[in-house]
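Left out: one protein chain. Kept in place: all the others.
Just so it is clear, A and B label the chains in written order, and each chain counts residues from 1 on its own.
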Amino acid sequence: MINIKNIKKSYGDITAVDDITIHVRKGQLFGLIGPDGAGKTSLFRMLTSLLIPDEGSAVIMGYDTVKDYRKVRNILGYMPERFSLYMDLSVEENLNFFATVFNTTIEENYHLIKDIYKVLEPFKDRRAGDLSGGMKQKLALCCALIHKPEVLLLDEPTTGVDPVSRKEFWEMLKSLQTKGFTTFVSTPFLDDAELCDEVALIQDGKILDMDSPQNIAKKYPHKLWSISASNNYKLLRAIGNYEKKKSAFAFGNSVHLATANEVEIEEIQNYLKSIIDYDFEIKPIEPNIEDAFMELMKEE
Amino acid sequence: MKTFFAFVNKEFKHIFRDRRTLIILFGMPIVLVVLFGFAITTEINNAKIQVVDLANDVYSTKLINKIKASGYFSVKEDTKNINDIERIFQDGKVKLAVVIPQSFSKDLINTNYAQIQIITDATDPNTSNIITSYLSAVFKQFEMEEGYTLSTNLEINTRMKYNPLNKSVYMFVPGVMTIILMLVSAMMTSITVAREKELGTMEILLVSPLKPSIIILGKIVPYLVLSLINAMTILLLGLFVFDMPMLGSYLLLFTEIFIFVLASLILGLLISTVSNSQQTAMLLSLMGLMLPTILLSGFIFPISSMPKILQYTSDIIPAKWFIIIIKSVMLKGVGITYIWKETLILIGIAIFLLVLTIKKFKVRLE
Partner (left out) sequence: MEKETVIEVKNLTKAYGAFKAVNDISFEVYKGEIFGFLGANGAGKTTAIKMLTGIITSTSGDGSVAGYNINKQRDKLKENIGYMSQKFSLYEDLTLMENVEFYGGIYGLSKKQIIDKATLMLDRLHMNHIKDTLISDIPLGWKQKIAFSVAIIHDPKIVFLDEPTSGVDPITRRQFWDLIYQAVEDGITVFVTTHYMDEAEYCDRISMMVDGEIYAIGSLQYLLNKYDSKTMDEVFIKIARG
């Protein structure tokens, strides 16, 4: 559905997108995951034909985003980084406007947005500017869906939204997937990655890895341990000098310690006991995508 | 067509929901026109003049009463000595003195002709000029009623040179109307596009199947309506507050206003293609349009006395042509046959700007 080939984009000296190649298959929920400033928005703008790539190409359903930009624009549902709604128009007026702009009506495609819109319906006369962040996000998604696009491009739809709204949003994306939508979505939250079929991890304009989230976690090269104690910070500093450490990062109320594969649990226990005088708990764990991302970042 | 109406409908909603902007849109022109206008008219209404009546006879009294009755002046008559005038000017309150010669009645009766001396304070030539022109009108009336001829012997008191332009409020008000109409119209369209860019909604509009021409027209039509309403208020102010004469055809005047407003709105859109924020749009329309328009439209400075290069430049300023047009229609009462050239130029400028705007309108973000 989406074929991005060796695409590049620079602004002056800064290379925002550096030689990126991505293939998204029909019906996939594809996640582009990386921090702010990694180049996500530039890539989205090239896909939506709003920016022209310096090199390489992006083709959506056979249409080139530069040459056939009018065609491309017709088949896309795009949600830009900020919820681009008219804040002085009501919920219904926004939806109506975007439907008309795409030569359709709310009624015609109501079935597509029904599940999402029913939460908004009680507030349909409220101005978009008076909605909470989660509601704005839902309305923006409805506006992007209302013309029954072939491909959904969602640029950081969950930024600035609380964990509950975020979770709900991903549930919506999952249910849209069952309706056959192909979705390309970006997010800075690594835990969002687990919900995608395939993800590309992006940093400084480059793809660090691209695979299913499970495979990315599996490729993690080290043995990983979770250690918890009463004071995370002290524990982390204590581990800091451990010679067999590959890396150590805080993870909520525990610390993830990576070591070489031959290291055994007793070894670590003994080392820690020798330098700290409080209780701790250690167990081996499976790496998650955040562990993998940080490992890949370090390699860069 | 449906998308176009949806777009226009949306624009109207923006306009009517933003009360503050609406107030500024309609309030600002009124305030400005009144301010500009009254800066001139208040002085005319209460201008202090000194009358030195050396004749003190029937006709001189008649003339003085005529001056008083005009309502423009507050007349002082507390001296019979010409030599006091210098001192009175130095006090600064009186800008003009009228000296009626001793032989006033005698001359009128014997020769049908008498001289009156007008002495003005040249430190404030603008005011003096305006007062003089009003005074002349009073003298004219006197001549007509009495059947005599008055000759005014104008004498400018020291230091300053005489301003030959003899501008009057009738010349000033059309200029003010033109500039304000242009600024408000251009500002409206440039800001509304910049606002969509700021909000990010422009991104969605670009990605939608909407054609640039629909976006541009959709932005013009609602503001055209607003600007025409604005033009009406300004025109009414000119007619009823400043007593502008309206000698020509209203249909012609409205047609010309329509063309001029259209050109201004398109100019605003052109500005918006190069500005990404509302502030830049506002500044560009204010500074970029106000200065050249004020300087080069012939509104304040006569174009004929400018260097050749500026004269040519003034030809591309739409306001210049519009000022010529409305002066001709309102003050001279001429028909289209006299101003077809100016009208065509204005239409030409509007079309040129429209084509340029559609060309410059970016279908992408860069």
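In this text, contacts are C-beta pairs under 8 Å (C-beta built on N, C-alpha and C of every residue); 3 or more make two chains touch, one makes a residue touch a chain.
Remember, it's a predicted structure, so these values are computed and weren't measured experimentally.
> For the chain that was dropped from the view, give me its touching partners among the shown chains.
Taking every chain of the complex into account, the missing one touches A.
> With the missing chain put back, one of A:Ser165, A:Thr183 or A:Thr259 would touch it. Which one?
The one listed residue touching the chain not shown is A:Ser165.
> In terms of residues, what is the contact footprint of the unshown chain on chain A?
Touch with the absent chain occurs at residues 34-38, 132-134, 159-167, 188-191, 203, 232-233, 249-253, 290, 293-294, 297-298.
Basically, only the chains that are shown with their structure count from here on.
> Which of the residues in chain A come into contact with chain B in the complex?
Against chain B, the touching part of chain A is residues 45, 48-52, 69-70, 73-74, 76, 78, 80-82, 84-89, 93, 96-98, 100-103, 143.
> Using the touch definition up top, name the residues of chain B that touch chain A in the complex.
Within the complex, chain B contacts chain A at residues 2-3, 6-7, 10, 13-14, 17-18, 199-201, 203-210, 363-366.
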